[in-house]
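Take this structure, written in C-alpha cells, and hold onto it; I'll ask about it next.
Omission of a single protein chain aside, the complex is shown with its protein chains in their original locations.
The chains carry the letters A and B, assigned in the order they are written, with residues numbered from 1 in each.
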Amino acid sequence: MKRGFPILAIVTALLLSFALYEALIVAPTEQTMGNVQRIFYYHVPSAWTAFLLFAINFVASILYLIKRSENADILALVSAEVGVVFCTVVLITGPIWARPVWGIWWTWDLRLTLTLVLWLIYVSYLLLRRFSTGGKTPMIAAVVAIFGALDVPLVYFSIWFFRTQHPSPVIGAGGSLDPRMAHVLLINWAAFLCLAWLLCWTRYELEVAQRRVEESQAMESLMEGLQ
Amino acid sequence: MNSMHYLYAAYIATWVIHGTYLTILVRKYSRIRKEMERKPSAISNQPSAGI
Partner (left out) sequence: MSFFAITRATLAKDIRLEWRSKDAINAMLFFALLVVVIFSFAFDPTAEESRRIAGGLIWVAFLFAAVVALNQTWARELRNQVLDAYRVSPAPANPLFLAKAIGNFIFVSVLEALMTPLFIVFYKLRALGPGWELAPIALLGTWALVVNGTFFAAISLRTRSREIMLPLLLFPFSIPALLGMVNATTAVLTGEESAKFWIALLLAYDVVFTTACLLFFELVLEAE
C-alpha cells in the first residue's frame, strides 16, 4: 500500500475518537428526545456518506462506459460495496432510534424507505457482479448502475407522494438545527468521510491484488496448456 | 436510563459493522499478499505473450 495510507488511518482514528467525544459529551441534550437523540450524529452522516458513495458509483459507471477503463470499473465496485456498508448502518441505527422515541421499530417515512430501496438496489447490483460469468461483467454492471440512478428519482417521488397521502412519524426531522448540534454533526460527517475513504482505499487495493493474482493464474494455466 | 441502552446499542452496532468489514478486508488482503509473495515469478516476471 502506498505511503499515505497509514497517515489516513491515523487521522481517521483520531477524528472518529474526537467526533465520538463531541457527540456524547459536548453536544447539548435534546429537549424532547433526551440522550437517545445523539444517535442522530451517527445516523445522518452515515446516510449522507452512503448517498455520496452511490453517486460516485454512478459517475464511475458512466466513466467506464465511455472509456472502458478498468480503474473506473474497480471504483464502481468499491464505492457500491462501501456504500452498502454505510447504508446498512443507516438501516440499523434508524430503527434503534425509532423504538424508544416512537415505540415502533420501523416507519415507512421518506428517508428510511428511500434508504431501504437504495440498499436493495445496490445489493442486487453487487449480487449481479458476483454471479455474473464471462468477461463482460463490468459492462453489464455499469448499465445496471445507470438503471439504478434512473430509478432513484422515481423512487423518491413515489414514496414522497405516498407519504403525503398516508403521513407517519418522520425519523430525524428537526425544525431548524441548534448551531452547536450542526457543528457536532459536521465533525462526525468529516470523520465518517475519512472512514469511507479508508475503506474504499483498502477495498481498491484488495481488488487490484485479486485481479492480478487471477490474471497470473489464468496465464499459468494457459502456459501449461500450451506445453 | 433505558434510552441510554439504545444509544449505546446504535453506536456499538455501527462499530461492529464497520469493524467487521474492515477486518474481512484486511484478512483477505494479507492472504493475497502472501500468495503473491509465494509465486513472485508468476506475477512480476510474466513472459511477454508471444501467442
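Definition applied: a residue touches a chain if its C-beta (ideal position, glycine included) is under 8 Å from a C-beta of that chain, and two chains touch if they have at least 3 such contacts.
Bear in mind the structure is a predicted one, so any value in this text is a computation, not a measurement.
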{"item": "Displayed chains contacting the withheld chain", "value": "A"}
{"item": "Residue among A:10, A:26, A:104 or A:120 that touches the chain left out of view", "value": "A:120"}
{"item": "Of A:33, A:59 or A:155, the residue in touch with the unshown chain", "value": "A:155"}
{"item": "Chain not shown: contacting residue from A:5, A:105 or A:147", "value": "A:147"}
{"item": "Residue numbers in chain A that touch the chain omitted from display", "value": "65, 117, 120-121, 123-124, 127-128, 131-134, 136, 139-140, 143-144, 146-148, 150-151, 154-155, 157-159, 161-162, 165"}
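What we mean here is this: only the chains that are shown with their structure count from here on.
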{"item": "Inter-chain centre distance, chain A versus chain B - centres from mean C-alpha coordinates, in Å", "value": "17"}
{"item": "Residues of chain A defined as touching chain B within the complex", "value": "20, 34-36, 38-39, 42-43, 46, 82, 85, 88-89, 92-93, 96-97, 99-100, 195, 198-199, 202-203, 205-206, 209-210, 212-213, 216-217, 219-220, 222-223, 226"}
{"item": "Complex contact set, residues of chain B against chain A", "value": "2-4, 6-7, 9-11, 13-14, 17-18, 21-22, 25-26, 28-29, 32-33, 35-36, 39, 42-43, 46-47, 49, 51"}
